[in-house]
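Submitted below is the structure of interest, expressed as structure tokens.
All protein chains but one are shown at their positions in the complex.
Moving on to chain A:
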Amino acid sequence: MFRQATRLVAMLPRIILSGRIRTFSSDLPAAEMADRNFVEAWKKVVPNLEPPKTPLSFMKPRPPPPSSIPPKLTVNFVLPCASELSAKEVDMLIIPATAGQMGVLPGHLSTIAELRPGVLSVHEGNEVRKYFISSGFAFIHANSVADVVTVEAVPLDRIDGSLVQKGLAEFSQKLSLASTDMEKAEAQIGVDVHSALNAALSG
């Protein structure tokens, strides 16, 4: 309990000094309040056990939105098996949203975008890195931080064109032969992904 108290006392001066209104993604005071409420409620019900930690205590707090548009976009690109890019400063990001390719520049409006299988490209100076991603989500926050969460991401040069063609043919055939809804849905997904792969390799 005393450890928590010293941590919260250390937070207070920072909260009081920054008089700016923060948008949600970096809303530390409310989060601290939520944590504090939980800890207090816990102490009342179960005084003998230490309260469990919550994910907020394991995360580095996000910066508040700056007053002017920052020059670079900070990108966190995460997969279940690795953090591909974490807090990398880039110029532009192009993400394959369900509605089409979307470009993200620093100062972009805060957005939640659902992604379809397609190509993600990261532009940094003259360097462009392209990844083929399976679907996922992209969050763009007001402080020019973009989070892209997907299940799989492969650099384009690791994809084998002939296997893509074979897969496309196979799934198109399965789609035409499919009888139940489930099989149709699976075959459709296969066709979508392979055509996206095809487009990625050629385009």
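The working rule: a contact is a pair of C-beta atoms (placed from the backbone, for glycine too) under 8 Å apart; a residue touches a chain by one contact, two chains touch by 3 or more; residues count from 1.
Keep in mind that, in the parts below, contacts and distances are computed from a predicted model.
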item	value
Chain not displayed: protein name in its UniProt record ("All-trans retinoic acid-induced differentiation factor", "Protein preY, mitochondrial", "Lil3 protein" or "ATP synthase subunit gamma")	"ATP synthase subunit gamma"
Of A:82, A:128, A:163 or A:177, the one touching the omitted chain in the full complex	A:82
Residues in chain A touching the chain absent from view	23-27, 30-31, 34-35, 37-38, 41-42, 45-46, 49-50, 52-56, 58-59, 62, 76, 78-83, 86, 97-99, 102, 109-114, 136-137, 139, 141-142, 145, 147-149, 151
